[in-house]
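Shown below is the structure under consideration.
Every protein chain of the complex appears in place save one, which is left out.
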């Protein structure tokens, strides 16, 4: 085929290493198949700012849209517009409806595929890693960005559910919201620790929550005593793991998500059928394996 | 930034004198100043059109889809900006509008669902919207009382309410989004008539009413007077306390309507619905010709200001500018929008030196 | 909210006359007004202490750990608030500080790493900090020029720069965080001497210097005059354009230092480092006794304001308040902080009626 | 002085600002058709007195009676409703409004647009503004310009015009002629005389003894917050008044 397909990728927000890495994977795939990638998003993880971007993308009638919907309910109608215009939609990282597509039932099953590492599962994996690191007992809490962000909300959910179900020795304290401010996240860790001297671990549900919580542990002089599990793995995480600030990082595979996203879209456009869900999995990074090139390749943005 | 009653005289730099012996010229220049934001909007559209044709050979301005999208996009920030226009003209500011909008969105969603159990869906929808707007007036009333009676500066009073409304909205929403199950509500949010989305129609009517209130009623006239010189207004016998109370209720009604329409459009209420709109809505008012010192501004200017912001943000995506460069471009365009004002002022011979 | 040169006279409601025939009393009342934010801080701490003892039998205020944590927490918002204090007293506002801070953090990280290749690490660190602060002055200079020469209102000029600095910072950072590899830098950010974190020491010295500049130099005196009546200041022969330029450079230096220290503390630069601090830093200034209309405010007040915010946010976590209720509590406390001001004013016999 | 009930009576009024006793036990009576001058050095308390009468300041103590009935104004609105119009020394104009807008501030005339929609009648306001200003010999063309465009004296005239327009029973004027040109000063003096002839009461503050002697029936002299003396105008001289002011 000699037509160059244009594939749009709309991230949850543009100012996040996770999505920037996803873009790199997508670009690699686009290059491989000779498609053109358009990357456009909003600065906030919020439907109110994401939908206009989506509209502008639809206006240009790309051949396919990959999108990380900022809400599972609120993006249904806006995405339907794309679907109605005949543009295939694939959701990446997050989903609409219940994430089960092409069933012919309900009004949110029209996307072709959901390609992601499930955030709920990610939270559960983080819970397991933290439980193991702290020896299955003690107090932990979730350091989270702000309420209303579906990805981080799901990670928190997965974390709490897993702890409740399978780790009876662990008490999960109230979550704390830091407004994506590492400084506030650090202070919150210190406050939680000042109140609970038996705090043994914290799960940072996104980059700055983890970065801040890790610094809070350091400021509190508890490095090694309070375990830090971080979600996402930007380059700075390597140093943090090496220096012992962060004990475990749960790396999603954004580059893979982007890569598979474009590949799936291309496959669909060229008349092939694609699976309705592709899980990309996680990599658990800690001091023991951080130097391993097989692991290091999942560190974002290289 | 306060409209407490002991505000002393001040003259706004934006109503720089443009005197004239001939009434005609005076009026003309006055109108051009009002039109400035619209002129800028026109220039912006022309530039985008040229850019669009050069860069990918398509049209920007002639696509009805683009205009529908931009109009829908502008609805929420515009509704907030309308309320903010009144507040800013009075010399105040309302930082809490974004979360009052979120609160209203959550309430609208809950109430529509709840009412749907007891009455026909169209009525349930109306009931939900009504209750949402009514609930929104509560924080507005508290803002107004704090500012008028207890003389809390508007920035602080509404910043406090920012937190209170935020917390309340998230508590009501249980920290998540509240989906609405009401097909009429969804239709209101996404349907259109003759190609014009209902949302845009509702907003247009609302804007007209607000324009009437600001430009043709005593309430509006007093709002300008209070913003220019609260002391003079008080001495003239205007009930400033009552006015300010109404003012913040009015702005929360705008936010409440914004929240209800948000819930209709996204068929879900979310506490964070209005969070990203705060700076944009104030910027729309200022680009529309108001001064944060109070005393000047207009609804029509604000409409242009809101459209300027919507057109830039939509247009830059449409023109496929890199996201980080978009930040820069939006910033530059905002500055230029006001520079034009300055140039025009100089040209029209307004006093420059002092 | 503008400090362009054609600002007309205005009197700030916050410097409500508190006249007195006896000089002594006058001065005393004046000082109490200045101390208000500190008094509120004291009250807040006492309440938290009682609450803490009642709810779980432990102390809040007697724990040095708590104070170290709060002090470190307050560093970044305080640095921004110090710059903002100058700007707000002059009648302006600087919305771009947060992203100038982010820009500086990214530059500090890159430059420290780069310099580390060519010079000993301690020098590389100093070089990185220096370059970061210098780079930060560029947007400050542009802000100053826009506002003083081109008479762009500060809200719009700095909102534009908000976008420009944001875009630039993200471009430089490649959208991600930039890790710093320099142990001395990390030590600066996290080490302490006699239990006092270096960051807090550096900030304390900086605050003292800024207090000196605001309260004891001509620059400071002129800043107050411009905020109260830019016209009068101009007629008195003050070079307002030059002053405003320096002012916004000063505020960007504060942001630049904040960014460099951020990079030191987190051993990484991030473009979004200062984004969440905008409202907090303005709130600190206003709680500290400044008016957004300009003409009043002080560094010592701002320090108290920043501590009030830090103490509430830290204390509510310490006291185990539910997250959504924290939003509400912070809002309520912010409002109360100013209500006390009003009560004190009434009590001290300042004019109330007009 | 005559024996009918006074239009306005102020009894033992005090007003303190913190420790500053701006006014201490001051009394004042104005009968219908009477012009009472309030004189005194700078800072004597004249402005404070009239602000207390017109509801701007709440008195610290003392009583105000209108036509024999005690009143207590909690705002200037109350005072205006009782027929008291005031021209303030510091003007108090809304600089962004037109002359008409200022004259009618708080009492804007309305008309029905399209037969049903109430809107502010700006034409009526402009016309009234033109007429009122003409009464003071100001012939303004720029009726749709904000008052910030006008000169010091022109603005003063707007303030006078506003007070005059509303046909108050009691007119209080704080240095109304201070910024006015010579012909306008004369016009204001003539105006006060005609108000007097209509049986209204006028309180007139001025530092210009000539003007005071030209229009007043009685003069009350304040000194450092107390009443230093009260004289019928035809029983006193410039020199005596000055002596009262400076406390000779």
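Some notes on this structure:
Each chain gets a letter, A, B, C and D, in the order it is written, and its residues are counted from 1.
In the analysis below, a contact is a pair of C-beta atoms (placed from the backbone, for glycine too) under 8 Å apart; a residue touches a chain by one contact, two chains touch by 3 or more.
These figures come from a predicted structure and were not determined experimentally.
Of the candidate positions C:151, C:166 or C:222, contact with the unshown chain belongs to C:222.
Within the set D:14, D:47 or D:102, the residue that contacts the chain not displayed is D:47.
Within the whole complex, the absent chain has one touching residue among C:158, C:252 or C:296, and that is C:296. One chain of the complex is left out; on subunit C, the residues touching it are 9, 11-12, 15, 17-21, 23, 26-27, 30, 212, 216-218, 221-222, 224-225, 227-229, 231-239, 295-296.
For subunit D, the residues touching the chain absent from view are 17, 40-44, 47, 89-90, 138, 149-154, 156-157, 175, 178-185, 207-210, 242, 245-246.
Going forward, only the chains that are shown with their structure count from here on.
Relative to the whole-protein C-alpha centroid, the nearest chain centroid is that of B.
Centre-to-centre spacing of subunit A and subunit B amounts to 33 Å, using the average Cα coordinate of each chain. Taking the mean of the C-alpha atoms as each chain's centre, subunit B and subunit C sit 29 Å apart.
Here the spacing of subunit B and subunit D, counted between their Cα centres, is 41 Å. Looking at subunit D, one finds that residues 56 touch two or more other chains.
Shown for subunit A are the residues that touch two or more other chains, namely 14-15, 43, 147.
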